[in-house]
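The next block holds one structure in the form of structure tokens; read it before the comments.
With one protein chain removed, the remaining protein chains of the complex are shown where they sit.
Presenting chain A:
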């Protein structure tokens, strides 16, 4: 009796292990795909966003008028956009006359997607607000788009949606720290988006040009650009102008973005 139980359990374990290994090796055929998320998320977001508009008393917002569309990506450039995980990011754009989009043209949603096709999405609070909002009667109510659950059809349409958004290039350095030889470096990040980031950074300290340095950063990564010319003595700040050729700057597509960073005293 005991022997038969052990042998059955061992057989089951072997079957599961072998099939698991085979499936893991072949990619697994997950029903969680980029195209399904890109269809499900904007639909749900548009429904919930018009609920929010009703709560806030905003006029003229319907799920159709928002024209929401999304581009989803799992784990940046290094991972295939398929399978469950908490590292899905979706860029969503929509049109609301009460609340225009930022210059890059989209907001980033973070998704935790489960293997059964259900997900939890959290919206960008600078665009959709925080967990609670004040409705038009003055009551504190839960913000329907701050965080929400949805499910897509695991057998639904899986043809690519073709929606693409450029990665956002941002300066992540907040305080300049010149090295011993007086030169400075700037850290840049390249957000979620299609095909990574490319461009140049021009640095100026007063009238002195510190040089123009090119950069190429893969999606969802950071890079440091180093300026060879030392900062002249007496300069108190440096202006960095980021010109993006692939991706989008924080001022919008094709517009150079200038960031001024002060130098430490002395």
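We take it that a contact is a pair of C-beta atoms (placed from the backbone, for glycine too) under 8 Å apart; a residue touches a chain by one contact, two chains touch by 3 or more; residues count from 1.
Methods note: contacts and distances are computed from a predicted model.
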Which of "General L-amino acid-binding periplasmic protein AapJ", "Sugar phosphate isomerase", "histidine kinase" or "ABC transporter permease subunit" matches, in UniProt, the chain that is not displayed: "ABC transporter permease subunit"
Candidates A:103, A:124 or A:154 - the one touching the absent chain: A:154
Selected residue (touches chain absent from view) among A:76, A:117 or A:199: A:117
Positions on chain A contacted by the hidden chain, ascending: 1, 5, 16, 19-20, 23-24, 27-32, 40, 43-48, 51, 83-85, 114-118, 142, 144, 147-156
